[in-house]
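With one protein chain withheld, the remaining protein chains of the complex are depicted in position.
For reference, chains read A and B in written order, and residue numbers begin at 1 within each chain.
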Amino acid sequence: MSVAGLTMAADVMELLTRRFSANSEPDGPPLVAPEHHLKLVRTLRDEFGYRIFGFVIASHHPATTTDAENLGHIRVVYGLRTVGVDTRLASWQLEVGVGNSVPSMVQLFAGADWQEREQYDLVGIRFEGHPDLRRLMLPEDWKGYPLRKDYAIDTEVAPWR
Amino acid sequence: MEVEVASSAGSASREIPANQHPLSNCPTAKTRRGDPYLDIAAYDPEADLMVLNLGPQHPSTHGVFRLKLYLDGEMIVKAVPFCGYLHRGVEKLCEKLTYVQLVPIFDKNDYVSPMMNEQSLVMAFESLLGVEVPRRARYLRTLLAELQRIASHLLWFGAFAMDLGGALGGGSTLFMYCFRERELILDVFEELTGCRFHYNTHMIGGNRHDIPTGWAAKVHSAIDIIERRLIEYESYLTTNRIYLDRTRGVGVVDADLAMELGITGPILRAAGIDHDLRRDAPYHAYDELEVRVTTATAGDCEARTQIRLAEIRESIRLVRLMIDGIPEGPLGSRKPIKSNLAEKSDRGQAYAAVESPRGELGIYVMGGGANRGASPYRLKIRSPSLHALSCLPYVLPGHVVSDAVAILGSVDPIMGEVDR
Partner (left out) sequence: MSPYLRALIYSLVIITLLLTITAWSIWFERKFSARMQSRVGPTFYGPFGLLQPVVDGLKLLQKEFLIPESADRALFVLAPPLTVILALGTAAVVPFGPDVMAADLDVGVLYILALGSLTTIPVWIAGWASNNKYSLLGGMRAVAQGISYEIPLALAALVPVILAGSMSLADIVNYQIQHGWFAFWPPGPGFFAFLFFLPASLAEANRIPFDIPEAESELIAGVTTEYTGMGFGLLYLAEYLHTLIVSAVASALFFGGWDGPFLPGLHWMVAKTLVLFAGIFAIRWSLVRFRSDQLMGICWRYLVPIGLGLVMVSAIWVQLAKAGAQ
């Protein structure tokens, strides 16, 4: 119903729709194709001054049909912030199928290192180009991705040690 | 106290930053930024480096936190932080509990400033559900946030002194004093909410507890005492030669590094960037108040301490401005809630951020979850301490173990919100 807090400045909306062919979403930030992702980040950082790294949030949307090929998709929301007075947040989404990967923005924002590791740890989305993609919160040998919708909290995958 | 220019990797003369160990020949010290991906096997084929685990059980890692240090003598060559010892799966829990049930859970994230957690959470929910907050509640929230900021910074100050001086020494004296002052604020909170620490005083649409009679006078007296004693504490520590030697030039986080890592709050302001969400993206009643933001230029531990002490003073000023002029009116815009499933949302996304004592504490919520929409679908806490901790692999190399403890203290991580 609302995209509150995530509404963006007009120039960024224009940038997203015109240059990066983003699709506006009714209840979320605009959807951008994964191949435009890094260029978008670079443009926002260098030309528009969104220099403070905000967030990387992945969420798992399981398949609604019972197709064998449809494993569901994962949406990743990114956020960047401008500096100083009248700070604005720019955010956009990427959507990939479960098992696919998304380009990593570590080269552009060093903060993406840990944030992407955490999303990999909890949701299981891989980030291509990440130098050290391992688990952050959970022990290294944990199996399963807890924040997926098909990860029940009391499964055997999570033994109590 | 200026930030030195980083020399290029190929230059012949190596600039050792001020106050670094005089025998430092760590290659990462050349560029003044450590390399988190340094290949130890290649750097040190004879395995001469000593691996020291600072934590998870350690008197001064501010919670359960493991810092694996590769030491050349006493100098740190590579620092690898490991967090996750306090991971409690809050984000998964949020998908099971309803909006109404979530507020008390969130006290425990940043367990040192619970008001901020609650406020960012209810702000995000109010955005998502389209709920208005009456003016009185917004003022009260601002007031509570500023009081909480004072309490949190006092705790940090005491803990930082302990990191520098030890639990059996001068640090613990300052720790006791700061806690004694903090008790005044906790008493004030107990008067208001019934709880000293994890309050559960915010609800979607307003606040739960209204101001009792005589509360304003108590707040005034608490603030006056704290302001007087703050002068003593500053003279205790900030002009002490030993303290200055330990913190000046130590742990410099420059502005570019801070912004790239997403570090906000006192660390970013100590690096010279004038960025404070209270003034730049006003929420609650901050648009009616003028928040004066302090910045420093050095970016070292001393600058961060100065900024936090200045923030205490600024919060004292704001509390004084607000305490006598809270507008009358209702405290909540909803009727009292009788059921956990009272608030529902089918879809939508919202993000709300507050300026916590550590930086930008944001809650991202996606509606339309379980319990027929009464739970979020996905809730993510953008915790400032996690971003702040990620600066350690860049900042620590080139320093010694004593500096590592001082830097960790001045970065002020709260493991509850790092690990969630």
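Methods note: contacts are C-beta pairs under 8 Å (C-beta built on N, C-alpha and C of every residue); 3 or more make two chains touch, one makes a residue touch a chain.
Predicted model only: the values in this text are computed from it and were never measured.
In terms of the touch definition stated at the top, the absent chain reaches B within the entire complex.
Among B:187, B:245 or B:346, only B:245 touches the chain that is left out of the view. Of the listed residues B:64, B:303, B:405 or B:418, the one in contact with the hidden chain in the full complex is B:405. The chain that is not drawn here is touched, among residues B:72, B:95 or B:163, by B:163. Within chain B, the residues in touch with the undisplayed chain are 21-22, 50, 52, 58-60, 74, 161-173, 176-177, 180, 236-237, 240, 242-243, 245-246, 400-405.
By definition in this document, only the chains that are shown with their structure count from here on.
Mean C-alpha position of chain A lies 24 Å from that of chain B. Taken together, the chain B residues at the contact with chain A in this complex read 36-37, 83-84, 87, 89, 91-92, 96, 124, 127-130, 257, 259-264, 268, 273-275, 277, 279-281, 345-353, 360, 362, 364, 366-367, 377-378, 380, 382, 386-387, 390, 394, 419-420.
Within the complex formed with chain B, the residues of chain A that make contact are 1-6, 26-29, 51-55, 57, 59, 77, 79, 81, 83-87, 89, 91, 109-111, 113-115, 118, 122, 131-132, 135-139, 146-147, 151, 153.
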